[in-house]
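Below is the structure I would like to discuss, written out as structure tokens.
The complex appears here minus one protein chain, its other protein chains still in place.
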Amino acid sequence: MLSQYAFIGIFAVIAFALPVIGLVLSWLIRPKKSNPAKTTTYECGMETIGDTWVQFKAQYYLYALIFVVFDVEAIFVFPWAVAYNKLGLYALVEMALFIAILLGGLLYAWRKKALEWH
Amino acid sequence: MFLFVVFALIALAAAVGVITSRKPVYSALFLLLNFATLAALYIMVEAQFLAAVQIIVYAGAVIVLFLFVVMLIGGGELDDIGGRNKKFLARLTWPRGIALVLGLGLLVAVGYGLLSGQLMTATNDAAAFGQGSVQAIAAVLYTDYALPFELASILLLVGMIGAVALAQPPKKD
Partner (left out) sequence: MDYLRNFFVNLARSWTAWIGGFLPDWGVNLVNYLVVGIILVLMPVIATLTLTWMERKVIGRIQNRIGPNRVGPWGIFQAFADAVKMLIKEDIVPSGADKPVFNLAPILIAGAAALLWAVVPFGRGMIGQNLNIGALYVVAVGSITTIAVIMAGWSSNNKFALLGAFRVVAQLLSYEIPMVLSIATVVLVTGTMRMGDIVERQVAPFIVVLPVAFITYLLAAAAETGRAPFDLLEADSEIVAGYFVEYSGLKFGWFYIAEYGNLFAIAAITTTLFLGGWRGPFVSVAPALGPFYFVIKSVAVIFVLMWIRGTWPRFRIDQMLAFAWKVLVPASLANLLWSAIVLQIGRQPEQLGPTIVQMILLLVGNVAILAVTGLLLGRAARRYAAQHGWAGA
């Protein structure tokens, strides 16, 4: 069991090492002639105005919050799905209730027009 | 054992990085590293399901949320509210004071639990953990702990309603 994950560990090391090796290789052979004009922020030729990190719509944040809720829900589904055959009818009722409650939340967000773009 | 020490040290270093970084984004990224090493530690105790959950929920959702907030509010360096060169007591504002007390309380509680043996976990239960602990978790979560499981959905529902209420745009009548 653990040896499977030893492979994943080694694989992860290789996976993250490959881009690093590539970048080092390209660092060795590429030209390095920087100047201030080259390193300016790209904005279709315009000089950039003001700070980049300006206030953004808070609504993006709402999607992230709803996502977290449903992500946790989806996580609860997986062990249930794997063991479903052994759990039986009881598990079906349980999960139906669980999903119904969360669907209520989704409906609430829907009715409150939180899913629309303001 | 050797791997455990390595991961534990990385986790500790990352945790220190979280609280010492001046940029909130760095803090969030150190936290990500911390979560990743925690996932590795979960795998080492044969709790692969928890490791995946750790990555999906914490790294994939919570850290994203953190980074998101940081991006929303700017993401530059934090100004120390009390000023960097003031005395320790002067910088101890009330939120920090509460955080300090709560943190120490948690530490004491966990320490007591470990020392008195109340926090001992099931060890070497190969049968339970053989399936990456998924079957083991499912076997108890959806039978013995069905009520907490349903309550969790209520909790999630409350969180969702709160989020919707918070993100409501100001009313234009």
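Of note:
Going by the order they are written in, the chains are A and B; count residues from 1 in each one.
Going forward, a residue touches a chain if its C-beta (ideal position, glycine included) is under 8 Å from a C-beta of that chain, and two chains touch if they have at least 3 such contacts.
Small disclaimer: the values here were computed from a predicted structure and weren't measured.
Taking the complete complex into account, B:Val25 is the one of B:Ile10, B:Val25, B:Val45 or B:Ala139 that touches the chain left out.
Mapped onto chain A, the footprint of the missing chain covers residues 1, 3-8, 10-12, 14-16, 18-20, 22-23, 25-27, 29-34, 36, 38-44, 48, 52-54, 56-57, 60, 63-64, 66-67, 70-71, 74, 77-78, 80-82, 84-86, 88-89, 92, 95-96, 99, 103, 106, 109-110, 115-117.
Considering the complete assembly, chain B touches the hidden chain via residues 23, 25-26, 29, 32, 48-49, 51-53, 55-56, 59-61, 63-64, 67-68, 70-71, 75, 131-132, 134.
Here is the rule we go by: only the chains that are shown with their structure count from here on.
Averaged C-alpha coordinates give centres for chain A and chain B that are 17 Å from one another.
Within the complex formed with chain A, the residues of chain B that make contact are 40, 43-44, 46, 48-49, 53, 56-57, 60-62, 64-65, 68-69, 71-76, 130-132, 134-135, 137-139, 141-143, 146, 149-150, 152-154, 156-157, 159-161, 163-164, 166-169. Residues 1-2, 5, 9, 51, 53, 55-56, 58-62, 64-69, 71-73, 75-76, 78-80, 82-83, 86-87, 90-91, 94-95, 97-98, 101-102, 104-106, 108-109, 112, 114, 118 of chain A are the ones that touch chain B when the two sit in their complex.
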